[in-house]
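Heads up, one of the protein chains got dropped from this complex, but the rest are sitting where they should.
This part shows subunit A:
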Amino acid sequence: MSSIKQVINEAVEKGKEVYDKVRQPNPIRLRDLIRQIRSAKTAAEERSVVNKECAAIRLTFREEDSVWRCRNVAKLLYIHMLGYPAHFGQMECLKLIASPRFTDKRIGYLGAMLLLDERQDVHLLITNSLKNDLKSPTQFVQGLALCTLAAIASPEMARDLADEVERLLKSSNAYIRKKAAICAVRIMSKVPELLEMFLPATRNLLSEKNHGVLITGITLITSMCVQSPDTLDHFKKTVGNLVRILKNLVMAGYSPEHDVQGVSDPFLQVKVLKLLRILGRGDGQASETMNDILAQVATNTEATKNVGNAILYETVLSIMDIQSETGLRVLAVNILGRFLLNVDKNIKYVALHTLLKVVHQDNQAVQRHRTTILECLKDADITIRRRAMELCFALINPSNVRTMMKELISFLETAETEFKAVCSSKCVTAAEQFSPNTRWHIDTLLKVIIAAGNSVPDDVVACTIQLIAESGEAEQQYAVAELWQRLSAAPLDTQPLLQVATWVCGEFANFLSLVGGGVSEGEVVAVYQRILWSSQCSAVTKQYAITSSMKLASRMPGTNSLVAQMVSAYGSHLNVELQQRGVEYTQLFTRYDSMRGPLLERMPPFERSRLRVSQDAAAANAAAAAAAAPLANGLHNNNNNDAVAAVQAPSQSDSNALLDLLGGLDDSANDVPVQVKSAPLPPAGTGSLNSDILDLLGGLGGGGGGDSGGTLISRTVNNGGILDTGLGSASNNLLDDLLNNSSSNLNNSTLANNTINSTNSLPVSTLPSSDEYGSLTIYERNNLRLVMTFQRQDSLTTITLTATNSSTSCNITDFLFQAAVPKSLQLQLLTPSSTSLAPAASLTQFIRVNNPNKAVLRMKLRLSWFADGVKIEDQNEVNNFPPALWQY
């Protein structure tokens, strides 16, 4: 028995020894930890030191060791400061806060401020400690608590402690008042309802002498004004006080406490100016009161130092924002002009930033600094150049477009690649908007393409081609001459230029003979050969070139044999696209030679119906509205013919071309059937040589060959059906018809006739029923119900939106539905069947969504309408589309 006892005792002794060995006697000091961490050579080494120390700290925490708690939390803060997670120390901070020792409390609060996250339980505990400390008799303990509360208050804490803070806001101690005011700001931002509670206490804040209280008081009033328009009115009467404060600061002599490089408390001045701006916005009377002092600040502040400029900057913003006198505005814009010329880059940067903000309010004023802004395009600093470029585009107007564009193009030539794409796109938009004449427009676009080289985005190429295609003959001739020059001399590594040049030279090859002394057929073919056999040209460029060469052959018969040779060589090209082209075109030369002429006819000038499916979701709304208009025309024109082609774009296709295809069909079908005969395939006349359309062409050419290329699916839809009963009523597959007709009627070789016939006769085949995806009610508020039904073909989803006025008496007018989808999707909103809704009536609108990447479909909606003359606006987000729409 005794031996067992002995064994147990021995074991316990041994255990104690081991425990003492493992347990470090004292935790290392912060100083030593810092040395260890800093001597770590690599990130991994540092991490291992940190991990080891964290483990040790955890261990002592677990032992409830209160002697080293303070030291451990300090070390933990250091570790956290380096970016490592240290949230396990939160509870220890709370324990320190509860300690009666001030040093512990101080570290505890510091830790709480830096370590606390959103964990509820910890918040509950700290609220209690805070409450106690806010009632403490010592101002420093109160100060610590206020400071912490201002940094970490959660909504619950804000509610629980607002009373205490309000009481302290009226304290006689400036130090406490200052901190209480900043606490109130945080509390209000977390729980806006509590604003009213602090309102009475703000009354005396502006008559303070202490700058600390003044600055926090003004911060408090500012955030109140921003939060609630009512309070804004309430504080209008304080403008006088603020003006006085500012005047004292400007006029006051040297005060050592708040002097920064000879300026009296610039931080306070900036705060006052900010509040004045908010109070004076849209208020004539308030603005008038502050005009004088703003002028005084603007003229008296020294602009040689950064502090002075910080104040001037704020003054300028205030002057531009309030209803200031014209003279004052001129003064403000002149200050910005001086900023722009400043050697200090910071000030230049800020000036450009401000001008960008101001340019929409007062374009005329900013125009005065145009030359200086243009100078900034040549600045050595990239950020300055970027800002200057944005500003330049905002400044373009019809009267200065020539000079501005000249500068921007020379900027484009030397710009970094990252600028080129954006800049060239913006150039195109600006040229489109403000071009004085077509010749200039063409010139500009060509210059842009040349200047931007390979960074030109695809849509710029398409735009240029379209512009040339729809311009007059003289301009086309000019473009051919220009482009031929480029084409014959151009280096082969600038793809966009080659694409435009080959398209234009092919399409208008008949003008080539008029260029200079006339271009011989041999020269032309040599150039094409150079492109087609070059290893520098991309596949897309070669696609352009090979189709262009086909056109060339039909316009310049002398080149026939050489072109046929080139084309047939492509029949074995490694690139599948090019190979297909090669094979198909060879067929055109051999078996279907009779079709070749009509097939390759000149495109009819297509209408400006470019669909801009914006990449930018924010711009999507506007873009959709813009695109809807021409489309609507198409729909209306078509009422007689009952033919609308709805075209689906496969992933890589260019939607511009598709709408053009639509436009082309409509026009020819409606107005000029004769022309259609001579130009059998208007769809092929799309501006860019879209591969899908080439497929269509190829399919036709190949005729009975069977392989349609098949990436383009189009269908005709009974137009009446669209408007009344939705897509499902009468539709057929245009492509099938085109293919069937073309193969069976090849002898007639009047393909167009068949196309038109088939669209007119409208064989009916039903689309898959929309029940497949069910219907979705996306909105049901304000007496309006929106229901969506879906139809999908490959990546294209057609959504039928039915809006119903569910009220019994209210008339809805000017109904506007806008939608945006994620960037990887493309959205097209068609015109609604009506924009007004009588009680219980409904309207339909079609939405097309192209989702080539099978991304999850989400949609943001913005709705606006007038209900009995009262405007209603609403927004909504739809996340519950049936997954079958993109999972297929």
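Side notes on the structure shown:
To be clear about the criterion, a residue touches a chain if its C-beta (ideal position, glycine included) is under 8 Å from a C-beta of that chain, and two chains touch if they have at least 3 such contacts; residues count from 1.
The definition used in the following text is that contacts and distances are computed from a predicted model.
Per the UniProt record, the chain missing from the shown structure is "AP-4 complex subunit sigma-1", taken from the list "AP-4 complex subunit sigma-1", "Centromere protein L", "ER membrane protein complex subunit 1" or "Proteasome subunit beta".
One of A:380, A:489 or A:576 touches the chain omitted from the figure, and that residue is A:380. Screening A:142, A:309 or A:547 against the full complex identifies A:309 as the residue touching the chain left out.
Considering the full assembly, A:115 is the residue among A:57, A:97, A:115 or A:563 that touches the omitted chain.
Residue A:178 is the one among A:69, A:123 or A:178 that touches the chain missing from this view.
Although one chain is not drawn, the whole complex shows that of A:14, A:52, A:101 or A:170 it is A:101 that touches it.
Across the entire complex, the residue among A:319, A:347 or A:837 in touch with the chain not shown is A:347. Residues of subunit A that touch the chain left out of the display are 31, 34, 38, 43, 74, 77-78, 81-85, 101-103, 106-107, 110, 113-118, 140, 143, 147, 150-152, 175, 178-179, 182, 185-186, 211-212, 215-216, 219, 256-258, 260, 265-268, 270, 306-307, 309-310, 313-314, 345-350, 353, 380-384.
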